[in-house]
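One protein chain omitted, others in place.
Per-chain residue numbering starts at 1, and chain names A, B and C are given in the order in which the chains are listed.
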Amino acid sequence: MIRTLRRHAWVTGLVVLLALLFVVTKLIQPGYGAADFVSLTRAVLPYAFAVAAQTVVVIAGGIDLSVASMMALTSVTAAVMMAGASEEYALFVVPFVLLMGFCLGALNGILIVVSRVPDIVVTLATLFMLQGAALLVLNAPGGGAAEWLKALVIGPVPIPFLPDSVDAYLPKALLLLVVCLAVVWIPLKRSRTGLSLYAIGSSELAAFRSGVPVARTKILAYALSGLFGAMGGLSLTMSTGIGAPIPGPYLLASVAAVVLGGVTLGGGRGGLLGPIVAVFVLRLVRTDLTLLAVDPNVTTIIEGVIMVIVVMLGAFLAMREKRS
Amino acid sequence: MSDSATAAVPPQPFGRRLKRLMSDQPLIPLILLLVALVVALQILRPGIVNPAWIATTIKFAIPLAIFAGCQTMAMLTGGIDLSVGTVATMAAFIVATQGVYHDPAVAIAIALTPALVIGLANGIGIGVFRVHPLIMTLGTGLIGTGFLQVYQRTVIATGTAVPPGLAWLGTGLTWGIPNALLLFIPAAAFILFLLNRTGFGRLLYAVGDNERAAKLSGVQYWQVILVLYVLCSLLAGIAGLLYIGLIKSASLSLAEPLVLPSVAAAVIGGTSIFGGRGGYLGSIVGALILRVLITLLTILQMPEGARQILFGVIVLGVTAAYLRIIEDR
Amino acid sequence: MRAVVTTEPLLDATGVAKNYGAVAALRNASLSVLPGEVHALMGANGAGKSTLVKILTGAVAASAGTIRIRGTARRMHSPAEARRSGLVPVYQEPSLIPDLDVAANLRLTGTPVEPFRAFVEELGVPDLDLSETARDIPLAILRVLDLARALAVKPDVLLLDEMTAALPANLAERVLEVVRREARGGRSVIFISHRFVEIAALCDRATVLRDGATVGVVDIAPGIEERIVELMLGAKVEKTRIAGPDAAVSQQAGPPRIAVRNLAVGTKLADVSFDLANGEVAGLVALEGQGQDELFGVLAGSIRPSGGTVEVDGERVAFSHPADAIRRGIAYVPGDRSEALLGHRSVRENIALPFSARLRDWGPINMRREQATVERAIERLQIDTRAQREVLRLSGGNQQKVTIARWVAADARTILCFDPTRGIDVGTKREIYRLLRELAAQGHSVLYYTSELEEVQLVCDRAIVIFGGRVVDILPVAIADEAALTRAAYGLAREAESGPANGAGAP
Partner (left out) sequence: QGTYTIGISNTVQGNGWREEMICAMKAQALASGKVAKLNIAHRNTDAAGQSEDIRNLISAGVNAIVVNPADPSGINAALKEATDKGIVVIAVDQAVTEPSAYIISNNQEQYAYLGAKWLFQQMGGKGDVVYMRGAAGASADSDRDKGFKKALAEFPDVKVAQEVFTGWQQDQGKQQILDFIATGTPFNGIWTSGIDNVIVDALVESGATMVPVVGADNAGFVGQLNNVQGFTGAAVTNPGSIGAAGVKLAVDILDGKKPEEKVVLVEPQLWENATAEGKAKLKAAADPSLSPEWPVSIMIPGWTDYTKEQIVACKGPGE
């Protein structure tokens, strides 16, 4: 136990930080309760998928600058397809869009492998391509979403035998997030393919020499990133009921959360839990700043400072650990 | 598989020799790519490649190229500087608003102060506390933006005055040649000299290639990183001053759109984001390539979405072609 | 030696060539390995041994040549494919994934855990923790793990590229034993090493490469060494001490160059005291993990001691950064060259690196002066600079020379060499011995850790032996033969007839 905690010291630290933040929130706003927690998880949703998309590729030693554009494209695609369509049609739209994300992500990977151009340039190029495609699909915000899909992220999960006051704290959005991530991540993490992701991120040469199919693994990493990106895009459509072709602020946010979550840029280290917790931390900080009615320009400063301080603290502790 | 039992190296065909030349002088193919883009532009819009256009392109490429200089140096150490956009914007906005009260020299000094402070913060955070450069500079960029917004509140009704010297430098031409080159040529020469002929330049490469090896040779990482980021910030501040001279309209996000392209320019120019490899001449050509590409897309009549797709396709195509040409493995 | 049965070769490569741009790493190499044979692949640094191994195992593509396995022409596209064909390599550089723990590394390659564990134990690492991350494991152990991993999949042909180079004597011995036994069990082994003793003890035949071409295949028999060296270098090299032990050394006037007293580092280094005189090459001998890493770390300024003192020229020092040590003229050459080299920079920049380290040297470089200094150093170490644009492309041995050349160029007064002849061919070794003696003669001092015990008598003036973090003996070179050193290294007392330790400052 102690050992696992130590090994995951960073994530543990983040969880503690998150808990503290909840306490602080409750102090600022004594009325903060279940409904607010539901709101928080809804706000977390697109960020969480964006950061998941970023995490997979960063673990595999890459970086994906096209995350936000991927979300925009998949979101408008879903919104356009569902606009005016029947409720059932959405049952087709969802897998279609997920597949689309997966394939476009794979395309990212294929371009990287085939062109041998560094990830950062390829995904910068696809950032523009996907964003352009989003504009071609929908040149201004619009489209629609099936009601049942929108309902998926509204309110808590009703659990039959639990009193409402308890299950009020289990938002549907959270359940959706956990299920979507777990379905992809847990089997992956347990498989040899999952190890291969870490391996190519840690050392491509050593991985190649260990018999890892480097190209295939890399393509898979980007495909998964595309898949998570599509989930993010769908979550945007679900929570707004429309699609917007201009990418939201998810690219930098995803990179920041990846680093805050203890995943090393450069690859090979870290997991998905840390970045997801980091997303909660960042969103909750935002909530607290709003609750406190901090001057909005100062808010920007505070968010920047928090980001820097947390990482600095982590680095400082790591340094002390190493010394002793 | 052919059999080559003989020891003698066979005489190389012309194609191979050309390739060898290109891989030894990677700048040549990069410049050829630039020329190809210019030719494409001229074909699509005959007459556009004229002295006025060339001057415009150079004027707009210069701030980008200075930014790319920051990125090149930072990337050589395995870093990146995302705060350059904020730093430049702050310098620009502050000089334009302080220019109302103070004479240009004073206004410029005030405008460059945040650059110095942010550079120091970046350097200390990255060099001493080992914060990842991406996060550190993203953070200081945010903080800087916040301060700029706060500052902006205090100068709403002071008007703006871009120092005429900066406007002359930014927009002026002498015998058809942009005055901005008066600033850029020495700056570029300085960066090139720094990278190729000074101890500090060597250390940028060394630290980015193998930090441990550098350490064992007596290099103090934090010193190198501190100086690097301060230098980057100051260069970004200067680029901001030049940019306000060029655009002449102080806005709160003036130079932000240059940040991603500056990284792209450095990468297209052959600098590795993982450190240790690259150089500034390539980045300058990279900046020119991007600028020409932007013109090309502006001029082409097509839906905005298609334009963006084309931009992505060309950036990728150019970089891939360039890599193919220079690699010799 | 076992008699070689003439059957069809298991592996047969002919006419193999490989060009890296202008550099021809291999021009015309051939290699034929019989079933159950231990076949040495020999050649000077840069001869192309590693390149051949990489080609045979699909890690790089050949420019030309044919490879047959059991008579069928094959072309390997990846190490994975080679594995499936029964060819399993241990490359010159460790191949475990640095960020994965050992267990995950095994899972990744589909290596069965139990046989692996058994081999690891047999190879002399009894208490391996499978949950340890590869990055945190010392190089020598990593090499052993690489080998065990290869053995565990029961390869038909095992290719060992300088497997023993980074190993201390005790572990190297185990490796030989295990490899010998596996060969008897019917596996073929391709064995690369620059140590003739090992070749003699283990191999049946040897293929010799020179400048990328096979220049001969010989049966290993007593006395064949001369012939191999001749083939390798195209000349003869004799094996004698480079310079007589300098009796005057320890009696030199003035304070010792470095005086170490009761030095301790955590639990690794308990109590070490000795002097390093001016003009002396002091050998340091120890089994793996006896505190030598920490000792070098402290003297080089990378580790802070937890107790004891270090004096340089009679002045007490406390280094907090290698720069502090370098300022005192103390340079450290790590055993793992990847720790010392800027892989993507030129030979010149690598050698000139210390010139720019200090703040006051950050200004313009005097290129002419630098050029001259660097060239002198290259000359002095005879570095093969054909691939000098990127040090990474030099052969292992030439890379190693660059790490030393740097400090020769910088004229460091004291060099701490950690196993500097690791993976260096005989000819080059001689050059390095000569160089170190020359430096000593000029009044420089050298602390010389070696895992090849015979080197002590070839180049050192004294041997300091540590065991369990303590100095257990300091032997004059005259009696520091391999037997004596081995005894001492295991912490056994000196045999009766040898005199008392005469090292300065031993407790």
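Simple rule for what comes next: a contact is a pair of C-beta atoms (placed from the backbone, for glycine too) under 8 Å apart; a residue touches a chain by one contact, two chains touch by 3 or more.
These figures come from a predicted structure and were not determined experimentally.
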item	value
Partner chains on view for the chain not depicted	A, B
Of B:56, B:113 or B:196, the one touching the omitted chain in the full complex	B:56
Contact residue for the chain not shown (choose from A:244, A:258 or A:310)	A:244
Missing-chain contacts mapped onto chain B	45, 47-48, 50, 52-53, 56, 60, 145, 149, 152-153, 155-160, 171, 243, 246-258, 294-295, 298-299, 301, 304-305
Missing-chain contacts mapped onto chain A	29, 31-32, 36, 39, 42-43, 46, 134-135, 138-142, 150, 154, 235-236, 239-242, 244-249, 283, 286-287, 290-291, 293, 295-297, 299-300
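In this text, only the chains that are shown with their structure count from here on.
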item	value
Farthest-lying chain, centroid of Cα atoms versus that of chain A	C
Pair sharing more residue contacts (C-beta pairs) when B-C is set against A-C	B-C
Chain A-chain C separation of Cα centroids, rounded to whole Å	46
Of all residues in chain A, those that touch chain C in their complex	192, 195-196, 198-199, 201-203, 206-213, 267-269, 323
Chain A-touching residues of chain B, taken from the complex the two chains share	125, 129-132, 134-136, 138-147, 149-150, 153, 260, 263-264, 267-268, 272-274, 303-313, 315-316, 319-320, 323, 327
Sites on chain C touched by chain A in the complex	59, 78-80, 83, 89, 91, 94-100, 104-105, 107-110, 304
